[in-house]
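Of the protein chains in this complex, one is absent; all others appear in place.
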Amino acid sequence: MAEQFLTADGVAPLLKEIRHNPLLWLLVLVPVVLLAQLFKPEAHVLLFVLSVGAIVPLAALLSRATESVAAKTGDMIGGLLNATLGNLTELLIALAALRAGQYVLVKSSIAGAIVTNALFMLGASFLVGGLNHHVQEYNRSNARLQAGQLFLATIAMLIPSVVVGADTTFTQTLSMGLSVLLIVTSGLGLVFELKTHRELFTSVDHAESDEVEWPLVLALATLAGVTVLVALVSEVFVESVQQAATALGISPTFVGFIIVALVGGAAEMASALSAARKNRLDLSVGIALGSAVQIALFVAPVLVLLSYLIGPTPMDLQFWRGAVAMMIVATITASLVTNAGRSAWFLGVLLLIVYLIFGMTLYLLPPRI
Amino acid sequence: MAEQFLTADGVAPLLKEIRHNPLLWLLVLVPVVLLAQLFKPEAHVLLFVLSVGAIVPLAALLSRATESVAAKTGDMIGGLLNATLGNLTELLIALAALRAGQYVLVKSSIAGAIVTNALFMLGASFLVGGLNHHVQEYNRSNARLQAGQLFLATIAMLIPSVVVGADTTFTQTLSMGLSVLLIVTSGLGLVFELKTHRELFTSVDHAESDEVEWPLVLALATLAGVTVLVALVSEVFVESVQQAATALGISPTFVGFIIVALVGGAAEMASALSAARKNRLDLSVGIALGSAVQIALFVAPVLVLLSYLIGPTPMDLQFWRGAVAMMIVATITASLVTNAGRSAWFLGVLLLIVYLIFGMTLYLLPPRI
Partner (left out) sequence: MAEQFLTADGVAPLLKEIRHNPLLWLLVLVPVVLLAQLFKPEAHVLLFVLSVGAIVPLAALLSRATESVAAKTGDMIGGLLNATLGNLTELLIALAALRAGQYVLVKSSIAGAIVTNALFMLGASFLVGGLNHHVQEYNRSNARLQAGQLFLATIAMLIPSVVVGADTTFTQTLSMGLSVLLIVTSGLGLVFELKTHRELFTSVDHAESDEVEWPLVLALATLAGVTVLVALVSEVFVESVQQAATALGISPTFVGFIIVALVGGAAEMASALSAARKNRLDLSVGIALGSAVQIALFVAPVLVLLSYLIGPTPMDLQFWRGAVAMMIVATITASLVTNAGRSAWFLGVLLLIVYLIFGMTLYLLPPRI
C-alpha cells in the first residue's frame, strides 16, 4: 500500500494539521532555539524562553502522533502505547536533567507534574466544563482507579522522606525496591484496565474519535523525528533553566514544580480542556488523573532505575517534605473531588485555588530553601 | 409604615422573646459585668465567668437579629448577610483580642471554632438527632460543598506551618496572599450557593421558617445595639481570660480552643440541636459545617488583613502544629462522616469522642507548651 512509504503526499495530513492549529506555528522556534544555542550559548534567559516555546508545539505533535499510532494498533497495544509514551515529553526533559545530574530539577518536575495534573489540569477542566454546562456527570470507576493508584504512589514517595536518620544505602536500596513495586503496580493496572475489566472503562477509551487519523507510517515517522527534536531542545532547556531562573529571580523549585510541569503537560492540557468544553468530562478526568498516575507509577520509577545507567550517581525517591506534602494533598483533594462522579464550576475553582496556594508558596519561597 | 420607627410597641416581639427564652434571662449579666469591670477591675476570675455568662445570650440575640434582617431582605442579600454576620460574635471577640495583641488567643480561638463546629456541633447534632430518630437522611450536596471548602482552608493554614526555616517576611507575605485567596474562595462559594446552583441547596435555605419574624427596624436596631454590647463585653473577657486561666490552672490554649469556641458558638449550637431533634438534619449540618467554613474562609483571613490596620503588629496564618493537626483531622473526620448523607447516633458518638480526645489533650498539656 502507498501508506508504507512516507511520500510528499503522505506528509499532507501533518502539514494540514500544522496549517489549522495556531499552536503548532510555534514549531518555527525549534530551529531558532537550536541555532541560538550554537551561536549564543551564554544567553540563558533567551535560550530558556525559546526552549519553552519550542517544547510546547513539539509536545502537542508527539501526543498527536502517539494517539495515531495507538489508534492503528488496536485497543490493547494502543492502550499500552498511550500509557508508556503518553508522557514522553516529561520523560525526555527529565532524562536530559538526569544526564546533567540535576536531580533537584528531576524530582521537582516529577512532583510538579503530579500536582499540576491532579489539581490544575483537573480543576481547569471542571471550571471550563462547568462554565459551559450546569452540572456534568462522569464515570467515577475510572476516577477511583486512578486516584487509588495515585494514592499508592504518593505513599511510596512518602516513605523515604519520613524515615529519619537512615543512611544513603538504605534510602537507595529502598528507592530501588519501591520503583520496582511501582512499575509492577502500573503493569497490573494496565492488565486490569485494558484486559480483565475493560468494560468498566469504555467511555474513556473511545472518546478521541473526532480527529482525522494519520496513516501509520506518518505517525511513526513523526513520533521518531519529534522525539529526537524534543530530546535536543530539552538539553538546551535543562542547561539554561538554572541560570535563567537566577537571572529572573525565580527559585529553581518553582521552575521545576510549576513551569516544567505546565510546559511538559501543555498538549494534554489542551486535549483535556477541549473535552471538558464538549461535555466529555470522562475524557478530561481520564487524561488529568491518568497522566498523573503515569508520571508517578511509570516515569518516576523508570528514572530511578535509569539513573544507575546514565546518571552520574544513583537517584533515590527521597523528596523534600514540602513536595511530599503537596503530592499527598493533591492526591487526597483529587480523590475527594472525583468521588461523587459529578462536577460543577465551583469544584474546579476549589482545585485551582489549592494549586494557586501551592504556586504562590513556591514563588515566595526564598531561593536557598 | 409604622415599622419605620422603633416605638415601645415595636420592641414588643423582642420583649416577648426574652420572656419565653430562659437563655436570654442571662442578659441581666450584661450590666453586671460592665459594672464589675468598672469597680472590680482586678477580680479576673469573676470578670471571666461573668463575661462568659453575658456573651452567650448576647450571641443568641445577635444571631436572631441577623436572621430576621436576612429574612426581610430576600434570599440573595439575606444569604450574604447570614454568611458575613453569622459568626459576628466570634469576630468581635477575636477583634478585641487582636487589638490587645493577644495573637495566641486569636489563633487558638479560630482553630478551636473550626474544630468545635466540625466535631462537637456536628457530633452533638447527630447524637441528639439519632436518639430521637433511628436513621436520618440529609442533603449531602451541601455537606460536600462545605467539607470541600473547609479542606481548602485547612490546607491554606497548613502551609505557613510546614515551611520550615522561612523568615518572617515570607510568612507574612504568604499569609496575606493566602487570606486574599480564602476570601475570594468564600465569595465564589456564595455565588455558587446563592446564585448559580441554588437549587442544590434549597432545603437548607428555607428551614428557619417556624419563628415569628421581627419587624425590620427592630431587627436592625437589635443588631446594632447588641453588636456594641458584645464588643464591650468581649473587651472585658479578653482582658480577664489570661489571668483567670492562670488562677484556675487552665492552659490559655485550652481556654481559646475550647471555652471561647463553645461560648461564641452557643447560639448556633442551640439552633443546630433543635433542628436535629426535629429531624431537620440538613439544617444542623448546614449550621455546623457552614459556620466552620465561615470562620476558616472569612473570619480568619479578615482578621489577618485587619491586623495591619488595628493590631500592634501584622498577624500571620502560622498556627502551632498541634492546632493544624487538629483542624486537619476534624475536617477529614467531618468529610468522611457526612459523605454518606445518612446518620445514626453512633456517628455522633464517634465525632464527640474525637472532640473529647482533643479537649483532654489540651486540658492535660502543661501550661508552658
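Remarks
The letters A and B name the chains in turn, as written, and every chain counts its residues from 1.
Just so it is clear, a residue touches a chain if its C-beta (ideal position, glycine included) is under 8 Å from a C-beta of that chain, and two chains touch if they have at least 3 such contacts.
Worth saying up front: this structure is predicted, and the values here are computed from it rather than measured.
Touch with the chain that is not drawn comes from one residue among A:Gln37, A:Ser63 or A:Thr185, which is A:Thr185. Contact between chain B and the absent chain runs through residues 134-135, 321-322, 325, 329, 333, 336-337, 339-340, 344-347, 349-350, 353-354, 356-358, 360-361, 364-366, 369. Within the complete assembly, residues 144-145, 147-149, 151-152, 155-156, 158-159, 162-167, 170, 173-174, 177-178, 181, 184-185, 188-189, 192, 196-197, 335, 339 of chain A touch the chain that is not shown.
The working rule: only the chains that are shown with their structure count from here on.
Distance between chain A and chain B, defined via averaged C-alpha coordinates, is recorded as 43 Å.
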